[in-house]
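First the structure, then my questions, so here it is.
Removed from the display is one protein chain of the complex; every other protein chain stays in position.
After this line comes chain A, so read on.
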Amino acid sequence: MASLRDTALRKIQTIGPRFLPFADVATEAVPLSRLLRLSLFQVTVGMALVLLVGTLNRVMIVELAVPAALVGAMIALPLVFAPFRALIGYKSDIHRSALGWRRVPYIWKGTMLQFGGFAIMPFALLVLSGYQEAADAPLWIGRAAAALAFLLVGAGVHTVQTVGLALATDLVEVEDQPKVVGLMYVMLLLGMIGSALAFGWLLEPYTPGRLVQVVQGAAVITVALNLLALWKQEPRDRARAARVETHPEFRDAWRMFVEGRTAVGLLVVIALGTMGFGMADVVLEPYGGQVLEMSVAMTTRLTAVLAAGGLIGFAVASKVLLDGRAPLDVAWWGTLIGVPAFLLIIAAGPLAQTSLFVIGTALAGLGAGLFGHGTLTATMRSAPRAQVGLALGAWGAVQATAAGLAVALGGVIRDVIAGLPGAGEFRPEAPYTPVFALELALLVAAVAAILFIRRRQARLFQTTSYTEPRQGRPDRPAASKEPQPRDRRPTGGEPHDDGRLTAL
């Protein structure tokens, strides 16, 4: 009888975990299909970005007739959360869970925030625009609700992307990371392109009801894709759950992260390069239209050219990084390609050469692809395993802030110059050339910064002593000024592969 009961229980036990959301074991090699499934979270991130910055931007201004300044303020709101990515990543690094999970709880919460924001967003926007009875309602209701919706979506996107990338980094070996980065970027791009087309098609005769359907549909798709992405990805870890660890405060963790290495320099490079490449996003199409007199269909194809350049960049970067190239080298090539790209774009206007402009745009996409891939891979490799979340959080904070600032700055510079007294006398390219010139300057600065980092790395590499390998941080100089007892190391018990140091 007892043996029958035991057999029955054992049978049930083998069925049970199949229906629970964790990976059974931390397998050595994660198959590509599983990484592909994980990268679905990037699709929802891309969808949210397109919806906020592209689709709803237009719908609010054109169909809902909300003042442009208010729309701009609403769209800028999610940017407020960008610096908190570092904190979110750090929190996920030290998360305590009975399951030994670190990433899944945050991805799930971020998904809920994103879902909640999208669920109330259409109604908030309708109230904001004074739809029907809402015209008599106090103004603050619509404004507060819309602001809340944008903040929720923004916080959700920041959380999901930061912790999702950290999970992807956890899952793969160092030498496979370029593959993951390429995959993540491609999925983000595909998500953005696909959802931009889909939203445009779905909102084609616009009605308020249709707006509600589309935005809430996006909310449901977000939850569905994110659940599918994280299902059975992060292994249950009883050892980690059982360990009693004391973690450093955020400030100390940050100091450990930046100390004795080139982490800050890398962040500066990311800021410069992201701003340099990102500013063109909003001015390329009007430049083509107003200066080179391209048709709307042609300028739309420009976006495709830029995206195609980016895809080629990701592919090339993945290839050479898997062959063992240093990620910083790849980022350097990217910025080097960006310089002639913007020179061509600037020259295209006065010469009235559309072909130069198209070539320049493709090169800018290629450079941005190489740069993005190289810097993200460098970030993944720059941190010890226990600080992956913090490193990717810092990357995301800098990258998102720089991209947001770049887009805003590009638009503002153009509008200010176009609005100057006597602007009608200017050549048509006058409002655009300073924007492209500024991008050029930022890229040149990025090239210089990368050279500076590489010199510093070479120096650090020489002076660092390896005679006393430190647990978790072999890249730390042996003569540390603040000795910490070994058991207080946040990396306690986690193996650290020394390959990481030479990788950056």
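Keep this in mind: contacts are C-beta pairs under 8 Å (C-beta built on N, C-alpha and C of every residue); 3 or more make two chains touch, one makes a residue touch a chain; residues count from 1.
Heads up, the rule we're going with is that contacts and distances are computed from a predicted model.
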The complex's invisible chain, by UniProt name, from "3-hydroxyacyl-CoA dehydrogenase/enoyl-CoA hydratase family protein", "Antenna pigment protein beta chain", "DNA ligase-associated DEXH box helicase" or "ATP-binding cassette domain-containing protein"
"Antenna pigment protein beta chain"
Which of A:Ala65, A:Ala98, A:Ala239 or A:Ala297 touches the missing chain? It is A:Ala98
Per the whole complex, from A:Leu56, A:Leu126 or A:Ala253 the residue touching the absent chain is A:Leu126
Could you tell which one of A:Met112, A:Ile193, A:Ile221 or A:Leu322 touches the chain left off the display?
A:Met112
Residue by residue, what part of chain A touches the chain that was omitted?
6, 9-10, 12-13, 15-17, 20, 97-99, 105, 108-109, 112, 115-116, 119-120, 123-124, 126-127, 131-134, 137, 141-142, 145, 148, 236, 241
